[in-house]
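Only one protein chain is missing; all other protein chains are in place.
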Amino acid sequence: MTSTTTQGEGPTRFVRVGRHPTTVVSVTVVLLLAAVFAVGGKDNGLVTQSIVTGLLLGGVYALVSIGLTLIFGVLGVVNFAQGSMLTMSMYVVYALVSGPGLPVYLATLLAIPVMFAFGMFVQHFLLNRLTSTGSHEGPLLVTLGLQLLIANVLLMIFSGRPKSVGTPFDGSFEMLGAIASYSRVIAFAGAVLVGIALTLVLRRTSLGLSIRAVAANAQGAALVGVNVRRVYALTFGIGAASVAVAGGLMTPFTSLTPSVGEQFTILAFVIVVLGGLGSVLGATIGGLVIGLVQTVGALYLPGTGSLILVFAVFVMVLFLRPQGLYGAK
Amino acid sequence: MKKIASVMTALVVAGGLAACSGSDGGGSSESGTVTIGSIHPTSGALAGVGGLMDDGAKLAVDDINAAGGIKALDGAKLKLSSGDSQGKAEVGQSEAQRLIADGAVALVGTYQSDVTQNVAAVAERGRVPFVIDVAVDDKILQQGYKYAFRVQPDATSMGTSGAQSLAKIGQDSGTPITSVAYLHIEGAFGDSVFKAFEAEAAAQGITSVKEITYPATNFSDATTQVREAAAAKPDVIVATGYYPDGVLIAKAVSELKPDIQGLYGIANGAFDDGSFPAASGESGQNVLSANYHYDANDERVADIRTRFEAKYGKPMETASILSYQAVEVVAAGLEKSGSDDPEKLREAIAGISIDDPLLAFDGPITFDERGQNENATVIVMQVQGDNVEQVFPQEFSTKDLVFPATAAR
Amino acid sequence: MSLLQVEGLTKTFAGLTAVDSVDIAVADRVFLGIIGPNGAGKTTLFSLLAGSQPPTAGRVVFDDVDITGWSAQKVARAGLVRTFQLMRPFESMSVLENVTIASLAQRSRKDARRHALGVLERVQLAQYAGTSSGSLPTAGLKRLELARALAMEPRMILLDEVLAGLVPAERAPMIELLRELHGDGLTVMFVEHIMAAVMALSERLVVMHDGRVLTQGVPAEVIAEPQVVEAYLGEDY
Partner (left out) sequence: MTDTTARPAAAHELPAADDPRLKDTWARRQLLVLVAGVAVLSTLPLFLGEQAQSVAIRTLIFAIMAVGWNLMSGFGGMFSFGHAAFFGIGAYTGAYLLVDHGISPWISMVVAAVLSAAVGVAIAYLCLRYKLAGSYFALATFAFAQMFLLIVQNVDALHKTEGFNVEILPSDSWSMLQFQQGDPLYFWIPLAILAAAVLVSILYVRSRAGQYAQAVRDDEVAASSLGINTMRARLIAVALSCGVTAVAGVYYTQYYFFVGPEQAFGSAVSVEAIVPAVIGGIGTIWGPVIGAMVVGPLSELVATVLRNPPGFLSFLQGTSGLDVAVYATLLIVIVIVMPKGIFGTIRDRWRS
């Protein structure tokens, strides 16, 4: 029903991040942080801590967003169940840890195929008919329903009492005068690994080529023999699988309730748009940037103040560079 | 396709009629039964505690019925009608209206302050007494409502008595406390507890050297906030908030190892919850919590909690005990008034005195002119081993206080 | 005096010059044809004239008013209306409603509907008035494009390949219709590949090549010029 012309020409070209967004972003971030150190008027140890915390938190955000950037970028689905899928994978891990007693990181590996299959199922049976008509309100509503469904089925199975999962690597260490806990550092490393792995899949494999082709132009890809529906289902599966990694790595430092993941959905959209639709690298960098904005920003704007900052960044990006940092024009 | 569409439409219409007729069916005329409405968030983000509270109310009804019902009403049996607020104010409101229309003579609920505000307005206009089990906001009872009563202490009184207890703990243990850094959740709850604490603490010679607020959502790492608190070099870090943020704060404190004498929660949703010792592990050890709490030394409480766990398979937390208590308040009101007329019931509850409260309060449950339980207060608990022990004041203690309360590291 | 005066009109996209210093003058009530190979810049020229895109340089004067850089809607309201090569009906609306939208520019809602029906009769589309515009065949859509433009009551109309996609049997009535409209006093500039139609209708002819005006003048003379034959007509004339 709506015209599908997004953006492209016109006043969207003001911000020239150019061909080296990574350089531009990191220089900007470093300069801003230096400014915080120099004239921020805060204790240096505290600023260092907030940067380390922000980066580690950003790693978590990146993990959640990497899956979403594929789903939103390739399928155009505004997946409101992203956060609930995160919750679901946490409970899968919880079940594997508390039932058979597997260690948490092994359980995470097992959760990956489970969530992959779930993602394929959702796309194939619930969304395919709607995505092929090109409407975006249909999929939006289905994922909204899915979010409610997942949260409440988890509630029925596990009850709403908070659950926790232990980790063999409990504890923390000091790094540059800041404290970092092992489980968060592992999650950060996981984000980097998933980012690299997915980038390789997208760049080096024939599946990756098909996904990129479908993302660029589904009709065109179909004409050259790509099975678009299969690619859609696989993409959703991969998106769900990376959420499984996120959920698994987050369980050691998260109090599990059936709605714990929902708060991440909105931030993940912010990050995906910031990074550029379909860009795994963009989602990773975007996650780190938002983590930093939130944590360092909280030094000056406590409480929800830093969240207002996050949304302000989001709107600015939408207006000035809607294709995101790494988006193709 | 066409068929499916028409069948669905027919179903919806038929269902709609069923719902309309269904809701009229209840009625209060069933002889020998008195209906009490219970409204809690049994689905949605707060479903865990909401479910516990609903079960607590159910157990109270079962116990009263097993003991012969309401004697002043010829042994009339109580019936609990449960409503699910889904955590939403407007749903809570329509559930309240449904329960009242179904003949509920009193309501208990609702855990959340905003839902409670709506239900209180409905109860006021429907002239049905509403006994609030849990809902902390001072403002609820500042509307001049006549039909609302609250069993638990409000935010201000918790902040005040939290400060008094902290000062006494310092004096008693010979390590006087002169400064605190205060971490609290954003919003009315955190603000009012903090303000009351700050005022009373100043009177007790404790300076609040740093106030740090954090958001209720999108808060998944407390390290920076705790470090900021520690940077102010306080004697004690105080924290007010809900469950997940409480766990994060305890973990961050144990990781940063600041030079403090303890982490002290006031009205904290985590620190005295039964699942906190397991969730926080080592980092939870010796954490203190000033909160309203069931009286663990009371035999009746122990009995109720044992039977609850046997029946529902989950531990009965304080919130659940409060729901139980709220139903008892209603039952006592029925006994006192000898009538199931809501207005007479209100009169009775307003003048009631329950001498053996299940909670560790300063005295019997009696309501002031606002409807606030005058003797509601907090006690101090401490995580010791796998348990939450009552440690202060002496009369309620189950274990000795460990202070300075630095975790076993 | 000219109704439309184009001076030095230029459009560059990222270094590529699509329209290069074009000068054209169109007198009132003239039927002007534009031909040129694909990529010659004809459609871009239309977009610049109609305000769909702003020119990089140059001037467009319509009816003594400088309309350079005006938005599409303002140009249309000034009486210079274009059609699209790829038909763009408002698909959720009926044929009559499509045309009524255009008629509304000049009159009240009630009169607009009546006026629009008149236009549909004029382009022999009235029997489809109530049909959904999305279900019209190509020939009908072409006429709908024309009808919408006419309903604006333009001084001058820019027709972009209004015959393309029609089978030969459908072309003759369309050519006849265009001749009639011109006869009623409409100034027309049209881009067309069907040379028979171009020669039958045009009073003046402009040949474009690589964004420039190669030559312009009386059709019979223009097409005889060797450079034109070389640049364009060699292909399919």
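First chain written, first letter: the chains are A, B and C, and each begins at residue 1.
Throughout what follows, a contact is a pair of C-beta atoms (placed from the backbone, for glycine too) under 8 Å apart; a residue touches a chain by one contact, two chains touch by 3 or more.
On a predicted model such as this, the values are computed, not experimentally measured, just so you know.
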| item | value |
| --- | --- |
| Chains in view touching the one left out | A, B, C |
| Residues from chain A at the interface with the omitted partner, ascending | 1-12, 72, 76, 78, 126, 129-130, 133, 135-138, 140-142, 144-149, 151-153, 155-156, 159-160, 258, 266, 269-270, 273, 303-305, 307-308, 311-312, 314-315, 318-320, 322 |
| Chain B residues that touch the omitted chain in the full complex | 1-2, 4-5, 8-9, 12, 15-16, 18-20, 22-24, 42-44, 47, 50-51, 54, 84, 86, 88-90, 93-95, 97-102, 114, 117-118, 121-122, 124-126, 137, 139, 143, 145, 186-189, 191 |
| Touch residues of chain C, complete complex, unshown partner | 1, 3, 28-29, 50, 52, 63-64, 71-74, 76-79, 81-82, 84, 88-93, 96-97, 100-102, 104-105, 109, 113-115, 117-119, 121-122, 126, 129-130, 148-150, 152-155, 157, 181, 184-186 |
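The working rule: only the chains that are shown with their structure count from here on.
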| item | value |
| --- | --- |
| Contact graph of the chains (line, ring, star, complete, other) | other |
| Identity of the most central chain, Cα criterion | A |
| Centroid-based (C-alpha) most distant chain relative to chain C | B |
| Rounded Å distance, chain A centre to chain B centre (Cα mean) | 35 |
| Touching residues (chain side chain A, partner chain B) in the complex | 43, 45-46, 49-50, 52-54, 56-57, 60, 151-152, 155, 159-164, 166, 170-172, 179, 181, 184, 253-255, 257-260, 262-264, 267, 294-295, 298-299, 302-304, 306-307 |
| Chain A partner contacts - residues on chain B that touch it in the complex | 43-52, 186, 212-218, 220-221, 223-225, 227-228, 231, 243-244, 247-248, 251, 255-256, 273, 275, 278-279, 281-282, 314 |
